[in-house]
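My structure is below; once you've seen it, I'll send some questions.
What you see is the complex with one protein chain gone and the rest in place.
To keep things simple, chains are lettered A and B as they appear, and every chain counts its residues starting from 1.
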Amino acid sequence: MPLVEDSNPFAYPAPVWTLFRSAPRAGGFAPGTPGVVTGEAQSNAARSRLRLQLRFERGRVADARFRAYGCPTSIAVGAWLAGWAVGKDVRELAGLSAARLRKELEIPDHRAHCALLGEDALRAVLDRLPEDPSP
Amino acid sequence: MSAVIAPATSRAARTIYLDYAATTPLAPQVLEAMLPYLRGGESDPLLWANPASAHGPGYRARAAVERARAQVAALIGADATEIIFTSGATESNNLAIKGALEFHGALRGSRRAHLVSSRTEHRCVLDSCRYLETQGVRVTYLKPDALGRIAPAQVFEALTPDTVLVSLMWVNNEIGVVYDIPAIARGLRERGVLFHVDAVQAAGKLPIDLREVPVDLLSLSAHKIYGPKGVGALYVRRKPRARLAPQMHGGGHEQGMRSGTLATHQIVGLGAACALAAQRLGEDAVRLAQLRERLWQRLASALPGLHRNGDPQACAPHLLNVSFEGVEGEALRASLPELALSSGSACSSATAEPSYVLRALGRDDELANASLRFSFGRATSVEEIECAAQRVIEQVRWLRELSPFGKDG
Partner (left out) sequence: MPIYFDHNATTPLDPRVLEAMQACLGGPYGNASSVHRYGRAARDAIEAARAQVAALVGAQPQEVFFTSGATESNNLALQGALATAPAAARLLYGATEHPSVLETAEALRAAGRAVEVVAVGRDGLLDWAAYETQLSRGPVRLVALMRANNETGVIQDVPRAARLAHARGALLHCDAVQAAGKIPVDFDALGADLMSLSAHKIYGPKGVGALVKRAAVELAPLLHGGGQEHGLRPGTENLPAIVGFGVAAELARDELERRAAHCRRLREMLEAGLRRLGAVTIFGDSAPRLPNTVQFALAGWEGEALLMALDRKGIAVSSGSACSSGKGEPSHVLLGMGWPRELAFGAIRVSLGPSSTENEIARFLAVLSELQALGAAA
């Protein structure tokens, strides 16, 4: 049987697998970094937690980081959100839905909670946003 | 700012197979032995004949079946007449447990019946027990201690005057714990209680001599000992005779205990696999135990927060089961695509539920789920163990680093 490296043997959706394996923007900003707003969400049922950190400059996201504990899909959701958020303003951020996340990452029905986790983490960031996020 | 960089994906193009407890490859000698019964022999082109047929080719196929029966018997110190061929361990366990209870009149409510088993048995034993409960049989499921052990005294204390059968596995398929079957068997014989042992993971790994160990019924599987899938055996003691009600009727094959055309090539394969296992027993056991300890040492010296599941003092040589703190189980398994291994028994690994065996040992859901079962076989090399250890260490560190728990930024 040909054994190709890193060939997604568990048949995750391709975007999920790629983001899980490379996890761009994983990590966090040093405490006290100016302009950073942190949001966190967790789903008890699925035992997963997602922390999203967005660093704002003049009303737009200049950089982003995430940390995640959970299944590969929830990790991929964090990675995708962090990448997507860069360059967006608050209005654009607020427009993101779990449905969009599911579409982008090809998340199947039984993993829908992972997309909700992403939406919740982003909401948590927006909720904690000061009136004027740019310092 | 702290950045977490995912470990480079493996350049190793080969998967490392560490799931020998789920199934083993066919040994070349076994395949060689099977082929004449699939395509016909060179001097005897009709060896594929039905072994129940009353003509020359049928008799010669039957002779091959009987040679295989003797080989199976030899591996476990039994007599050939005590071996019944089945379609595999699931059927052997079903036949032993349901057959014994049915024979003793338990299923028609003509007799109160009690069965003793444990919470960490194979799914097919537990499901057979649960079926019997629906038929009015009372079942005691013994609870192992935190190391997965069940003391012989625990078994004897569970007996009641109605106990028909005790069914326990010799080696646990998930954690490798070895029960003290000889002591339990002797105690049950003294008390006159029938004893069934699922020896699927013990055969070929530990010496089994049923002349010394008074087990009444014992299940074997071919594909866990480098034989073919689709065939197993049930040992049924003759003296004193263990009695069973057949579960599959028609044709009267296998002393009426298991009807159906005998699959000669598979039975020959089981026989050859048993002969090979008997020959390699000591050598395999020593080498596998060394691999197991090497892997554990590598992991435990590099990573904190590890839990070795099962009693390391009474553990089958081919199994190592480890729970990892601070990582999620599915992500852990997915992060190791180059390792073919299970989180528990193969039969339950498609579901995301944490292992019921680890739960029975008192592990919480989180740790029961974040576990890996490594199982080794004849082809496992030291290099594979080193490579697997390195991959696991890298990935566990990465997933822990990625986790938001306990981190400010």
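As a convention for this text, a contact is a pair of C-beta atoms (placed from the backbone, for glycine too) under 8 Å apart; a residue touches a chain by one contact, two chains touch by 3 or more.
Here the structure is a predicted model, which is why all the values come from computation and not from measurement.
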| item | value |
| --- | --- |
| Contact set of the excluded chain (shown chains only) | A, B |
| Residue of B:154, B:259, B:290 or B:390 in touch with the missing chain, whole complex considered | B:259 |
| Given B:2, B:29 or B:53, the one touching the chain that is not displayed | B:53 |
| Residue among B:71, B:128 or B:309 touching the omitted chain | B:128 |
| Chain not shown: contacting residue from B:154, B:247 or B:390 | B:247 |
| Which of B:39, B:191 or B:238 contacts the chain that the document leaves out | B:39 |
| Touching residues on subunit A - with respect to the absent chain | 1, 3, 7, 9-11 |
| Interface with the unshown chain - residue positions in subunit B | 15, 17, 19, 22-23, 25-26, 31, 34, 38-40, 45-46, 48-50, 52-58, 87-91, 93-94, 98, 107-108, 122-128, 130-131, 221, 223, 228-231, 246-253, 259-266, 333, 337, 339-342, 346-347, 349-350 |
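Quick note on the criterion: only the chains that are shown with their structure count from here on.
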| item | value |
| --- | --- |
| For subunit A paired with subunit B, centre-to-centre distance based on mean C-alpha positions, whole Å | 42 |
| Of subunit A, residues touching subunit B in the complex | 3-10, 12, 20-23, 26-31, 33, 40, 47-51, 53, 65, 67-72, 75 |
| Complex contacts: residues of subunit B adjacent to subunit A | 1-6, 9-15, 327-328, 330-331, 333-335, 337-338, 365-366, 401-405, 407-409 |
